[in-house]
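Just one protein chain is left out here, and the rest sit where they should.
Right, subunit A next:
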Amino acid sequence: MPRLAVWKFASCDGCQLTFLDCEDELLSVAARVEIAYFLEASSAPGPGPYDLSLVEGSITTPEDLERIRHVRRVSKRLVTIGACATAGGIQALRDFADVREFAAVVYARPDYIATLDRSTPIAAHVPVDFELRGCPPDKHQLLEVISAFLAGRRPVVPAHSVCVECKARGNACVMVAHGTPCLGPVTQAGCGALCPAFNRGCYGCFGPMESPNHASLNHWMRELGMSTPELVRIYRTYHATAEPFRRAAEEAQGFEEGAG
């Protein structure tokens, strides 16, 4: 039976929990794979090698730099799940600040804290076979990824924008209908256009789509009344260091400087 491992780095546990949230499928998945290593769910971690490793969380400590190399060595296939493992996550906001100052704000004795000054995705350190998006990932996509790797094929996950899902779902466009700023046009699909279905703009928790036109979106966001700091903040949240969102925020800032 193929052997599955689930690993956690800096994160909220939500991506692993997505697996346990597959209430209808969990026992049938467990019948087809040996869940060999999954600390959140089992007290009996089994040794590697593993056929498929699911990795949650970003790299933020010197120890984790070593541990991810170990995980790669013992894994035939390595798939990252979620925004932290795929783009550094919310904790990558430290990349735009001084991490020592951050530590001093939170801890009375920051000298006890061993931490890196950047929060980096797994692919920055080891080869990754597939990256599953989302903060958290969609559970149907997670099941698709697991079954695809077990069957030896590529997972079928769309690379288009949330807008396509919005149209498919029959949502009214929140930007057009209500003037609500929305990252949907530059964000990868996968959630089922959840936020627009609840009358709010997408906040980009699945990260940038394949070829986003953020220059155009920034123009429309400003037309809707967004200030430069608001525009910078909306890109710098859950995928702040993903390249297209990083550029979009920098361009928004540059616009201000150019105008000034």
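Definition applied: a contact is a pair of C-beta atoms (placed from the backbone, for glycine too) under 8 Å apart; a residue touches a chain by one contact, two chains touch by 3 or more; residues count from 1.
Going forward, contacts and distances are computed from a predicted model.
**Student:** Can you tell which of "Multiple sugar transport system permease protein", "Carbohydrate ABC transporter membrane protein 1 (CUT1 family)", "Nickel-dependent hydrogenase large subunit" or "cysteine desulfurase" UniProt lists for the chain that's not drawn?
**Tutor:** Answer from the UniProt record of the missing subunit chain: "Nickel-dependent hydrogenase large subunit".
**Student:** Given that one chain is not shown, which residue among A:A103, A:A124, A:A148 or A:V164 touches it?
**Tutor:** Of all options in A:A103, A:A124, A:A148 or A:V164, contact with the hidden chain holds for A:A103.
**Student:** For the chain left out of this view, which of A:L39, A:A177 or A:A215 touches it?
**Tutor:** Within the whole complex, the residue contacting the unshown chain is A:L39.
**Student:** Which parts of subunit A face the unshown chain closely enough to count as touching?
**Tutor:** Answer for subunit A: residues 8-18, 20-21, 23-24, 26-27, 30, 35, 38-45, 60-61, 63-64, 89-91, 93-94, 97, 99, 101-103, 105-109, 112-115, 135-136, 191, 194-195, 197-200, 203, 205, 230, 233, 237-238 touch the chain left out.
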